[in-house]
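Working notes, beginning with the structure itself.
Just one protein chain is left out here, and the rest sit where they should.
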Amino acid sequence: MDTTASRGLATKDIVYIALFAALTAALGLMPPIHFAGAALPPISAQSLGVMLAGAVLGSKRGGLALLLFIGLVAVGLPLLSGGRGGFGVLMGTSGGFLLVWPLCAYIIGYLMEKDTAANAIKTGLYVAFGGIVVMYAAGIPWMAFIGKLGLTKSLTIMVAYIPGDLVKVVLATIIARGLRRAYPNL
Amino acid sequence: MLDLYSPGTSLLHRLPPAAKMLAMLIGATLLFLNESLPITVAATLGILALYPIAQLTLKQAFAQIRPLLIIFVLFFAVQWYFSGLELAAYVVLRLTALILLASLVTLTTRSSDMIDTMTRGLRHLKPLGVNPEKVSLAISLALRFIPVLAQITREVREAQKTRGLERSVIAVAMPMAIRAIKMADDISDAIDSRGYRS
Partner (left out) sequence: MIDLQNVSVSFGERTVLHDISLSLAERRIAIIGANGSGKSTFARLLNGLALPTSGDVLVDGLNTRKKGRDVRRKVGFVFQNPDNQIVMPVVEEDLAFGMKNLEFSKADIATKTDEILARYNMSDLREHPAHLLSGGQKQLLAISGVLVMTPDILVMDEPTTLLDLRNKRRIARAVAALDQMVITVTHDLDLIADYDRVIVIDEGQIFADGAPKEVIPAYERLMA
């Protein structure tokens, strides 16, 4: 994985980058998961793609996969869950959460590369750091700025999404570890 | 490829994508610099007036806002409660204007034209190690993979349905990802067999 940085992208790297961008899009087609009844908002499986790209492909390729995905959304392809796309969504209230995806994947990949022997718990923590902490650290100030809300109120709104994101962290960790076992040389 | 483009022949359709994107960025910045409610109202109406000029209906304009309706109501309520009606109206109108403006670009520009513009723009980033040909290949491949992955997802969900597992994310995502990676490995070989120089 560390060799990709030094020798540029091989055919296989380009294919994997495109694949995980497409995977993130395809995950947007899965019906949102409802849990805890109506008490919590339904969660879309889409940000699972972010976590998987980072945890499976590593920093550079994972980050580029999501950069490609966001680029395709920006040019007007309806790839976000619910068939949304275009500049409007990226500039809207949740724009910060979306635009930071490449960085989230990069950071998850970076942490995994620094600790290749990470067990399930540690992997989960890395995924949670990139997929929740970093994402919220960008998304909440953006929302506060766009809606002139102030950080506390924006944070309060987003608290309802945290349980769903934790579920995704667990799923991403299980799937990423499974894929790594199935394809050790990815 | 299915995009959000709405076919037409208006001036806005004919403008080069780069000009539209630049105008959008300037417009968005101005909306955020401005603090006055009357100007925001005027801007919203002005942007809305561009919709018929671009051969778009007001229904299409509303469709851009609809997914955000709940969050708008929420923002409006919170702002009204804490800071008063005027700020609540200002915030929600500014958001509306921003989204209508950005959607105007999306609705009047084909994705393929936008992709062309962007890949051409990438040539200027060559000194930073960006290879526009690799970016084009990645874009084409992603567009090629999306329908195939959607099909694989459907097949895997069908297969898991017989086992009562179609709502289990792991039971769907794991076989889907494994098949997807197998496809990626094959396609990477196919690209190399067809003379691609990476």
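To keep things simple, chains are lettered A and B as they appear, and every chain counts its residues starting from 1.
The rule is simple: contacts are C-beta pairs under 8 Å (C-beta built on N, C-alpha and C of every residue); 3 or more make two chains touch, one makes a residue touch a chain.
Fair warning: this is a prediction, and the values are worked out from it, not measured in the lab.
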Neighbouring shown chains of the undisplayed chain, as defined at the top: B
From B:35, B:158 or B:189, residue that would touch the chain that is not displayed: B:189
Touch criterion as defined above, residue of B:12, B:43, B:56 or B:143 at the omitted chain: B:143
Sites on chain B contacted by the missing partner chain, in the whole complex: 1, 140-141, 143-144, 147-148, 151, 182-183, 186-187, 189-197
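Keep this in mind: only the chains that are shown with their structure count from here on.
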Mean-CA-position distance for chain B and chain A (Å): 16
Contacting residues of chain B [partner chain A, same complex]: 1-5, 21, 24, 28, 64, 67-68, 71, 74-75, 78-79, 82-83, 87, 90-91, 95, 98-100, 102-103, 105-107, 109-111, 114-115, 118, 129, 131, 134, 137-146, 148-150, 152-153, 167, 169-170, 172-174, 176-178, 180-181, 183-185, 187-188, 191-192, 196, 198
Footprint of chain B on chain A - complex, ascending: 8-12, 14-19, 21-23, 25-27, 29-30, 33, 45, 48, 52, 64, 68-69, 71-72, 74-79, 82, 84-88, 90-94, 146-149, 153, 157, 171, 174-175, 178-179, 182-183, 186
